[in-house]
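Data first, discussion second: the structure below is written as structure tokens.
The complex appears here without one of its protein chains, the remainder shown in place.
Per-chain residue numbering starts at 1, and chain names A, B and C are given in the order in which the chains are listed.
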Amino acid sequence: MQYSNEMKIIFPNKSSNEGFARVAVAAFAAQLDLTVEEMSDIKTAVSEAVTNAIVHGYENLKGYITVECKILDNTIEITVNDSGHGIADVEKARQPLYTSRPELERSGMGFTVMETFMDEVSVTSALGVGTTVTMKKRISPKE
Amino acid sequence: MQYSNEMKIIFPNKSSNEGFARVAVAAFAAQLDLTVEEMSDIKTAVSEAVTNAIVHGYENLKGYITVECKILDNTIEITVNDSGHGIADVEKARQPLYTSRPELERSGMGFTVMETFMDEVSVTSALGVGTTVTMKKRISPKE
Amino acid sequence: MKLEKTGGILIVRLDGELDHHYATKIREAVDGAVMVGDVRKIIFDFTGVGFMDSSGIGTLMGRYKLMQTLGGSVGVFGISPRLDKLLSMSGIKKIISIYNSEKEAVGGVS
Partner (left out) sequence: MKLEKTGGILIVRLDGELDHHYATKIREAVDGAVMVGDVRKIIFDFTGVGFMDSSGIGTLMGRYKLMQTLGGSVGVFGISPRLDKLLSMSGIKKIISIYNSEKEAVGGVS
């Protein structure tokens, strides 16, 4: 039988909630037997996706961000959703160093960081509808 | 202008999620300038309400628990909801040492602990519909 | 959680957060050890417990009832002021012994 668990958190697009989102996901992920490195990978990826929702998704709008986590055996799947502006060209957006907001000192490395630290990253987005980033990480079994 | 923030978490009735719920609320509450004591008060009260939803609300059913937190200036309001069995007699349930599940080693002190550590506790419940516990705590201003 | 049995005394060293989830595991482990036999006293070491809710009270109450049936007793040590407050609320301090140290607990001063 497979072990499974899930959770969802919803919060408004305030930058002070970036830390909350990271800690909440980390607390949930802790039921997997994670190394310090794996835990940091997850926290960093969540931070990138949530920051993107706040900075790019909603910009000056007000809105809510949803973070869902699912654990199935030794895989964790994390989905970050906003109902903001959306991305016109996802392929371009995912390129290292590409940012639409250099004046906000974004580095353009957000998606690259997510891809580096997670095993799979998929992005679905529609202009005026919003963006959903889904990330998966397989946790290596510890003896 | 009043500072305000809010969040909601949703998770299934597994006892392993009790710890997750406490940490998530604590991470959110941390934006208030809390003493260690105030933080422990909040974590303990959340733990009681979430445990009740798991042990009494859903018993052997499967279901979801929702925890909502709202911060308005220096007050935190926490609402714990289940769509489980409900409580027939809320007044009786709130009495110290009353428990319907002594065989599960419940002490009957859950509501008393919530009332001791929070400033206000209100309970609305309907049989077959579920239970909602709303708790408020005013955080004393630090200089 | 670590269990140590010396003579008729079972020392249960708790760690982490004593909630309902952990309480279920403590109950199983401790009652298992007691059933193996020859335990006259259970002593809980709370030194490593950073959090407790009313599930901890239920756990102590349950072990008290068990030991009462078997003609034994229950004691605790390493209680922080916060845990003391929780235990005081329930009246459980009247039926189990709170010790200031492991030495005192094992020595059986009550």
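Here, contacts are C-beta pairs under 8 Å (C-beta built on N, C-alpha and C of every residue); 3 or more make two chains touch, one makes a residue touch a chain.
On a predicted model such as this, the values are computed, not experimentally measured, just so you know.
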* Shown chains touched by the missing chain? -> A
* Structure fact -> Cross-chain touch to the chain not pictured, restricted to A:51, A:79 or A:100, is A:51
* **Option from A:57, A:84 or A:110 whose C-beta touches the chain left out** => A:110
* Structure fact -> Touch rule applied to chain A and the missing chain gives residues 15-16, 18-19, 22, 37, 40, 43-44, 47-48, 51, 54-55, 96-97, 104-107, 109-110, 112-113, 116
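In the analysis below, only the chains that are shown with their structure count from here on.
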* Where the centre means the average of the CA atoms, what chain is farthest from chain C? -> A
* Structure fact -> Per-chain C-alpha mean nearest global C-alpha mean belongs to chain B
* Asked: Roughly how far is chain A from chain B, going centre to centre by Cα mean, in whole Å?
  -> 28
* Structure fact -> When centres are defined as mean Cα positions, the distance from chain B to chain C in whole Å is 26
* To do: Averaging only over C-alpha atoms, locate the centres of chain A and chain C and give their separation in whole Å.
  => 43
* Structure fact -> Contacts with two or more other chains occur in chain A at residues none
* Contacts with 2+ other chains: residues of chain C -> none
